[in-house]
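Removed from the display is one protein chain of the complex; every other protein chain stays in position.
Entry: chain A
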Amino acid sequence: CETQSRLTNDLLHNSELFTLTYGALVTQLCKDYENDEEVNKQLDKMGYNIGVRLIEDFLARSSIGRCQDFRETADVISKVAFKMYLGITPSVTNWSPAGDELSLILESNPLVDFVELPDNHSSLVYSNLLCGVLRGALEMVQMAVDVKFAQDTLRGDNVTEIRMKFIKRIEENLPAGDE
């Protein structure tokens, strides 16, 4: 019957499972924690835990080799990783003169589809999981970075902007005996 196949069709192309689950998680965290800052921290931590595992999945799927520099890393993140996992390609802009800091501009953010922040959560950084994911993933490839949201459409800004700063290279731990 026609309406049933339309329902089927829409469901099959539906990628809302992650978005809806994420929303349920944020709702749960808001119940569990007193204030938005705590929720933000928790989201970052959980993101970090995901990131340190996601990187392996990413490297296996993309067969990308080692990036030469931070610029290349940023390109891979926006054009390959974001595309692969979230279906979007943020633009990479606002480079600092030293080339160690950049912005990822997300025209649309799949995590916030159908989401509205209630009034009493003005400090909530809803998508903070993403910051943790980036931080955790990059740490596994020897890069310490600081990641935070600079603009957020949920808080009334025109775009969503993630600011990422390279802190330092993490020395690989050599196995004992490898002097």
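Keep in mind that, in the parts below, a residue touches a chain if its C-beta (ideal position, glycine included) is under 8 Å from a C-beta of that chain, and two chains touch if they have at least 3 such contacts; residues count from 1.
Just so it is clear, contacts and distances are computed from a predicted model.
Per UniProt, the protein behind the absent chain is "Trafficking protein particle complex subunit 6B"; the candidates were "Trafficking protein particle complex subunit 6B", "PIGS transamidase", "Ribitol-5-phosphate transferase" or "26S proteasome non-ATPase regulatory subunit 4 homolog".
Here one chain is not drawn; of A:A24, A:A144 or A:I170, the residue touching it is A:A24. Touch with the hidden chain on the side of chain A covers residues 1, 3-4, 7-8, 10-12, 14-18, 20-25, 27-28, 32, 42, 46, 49-50, 53-54, 57, 61, 84-87.
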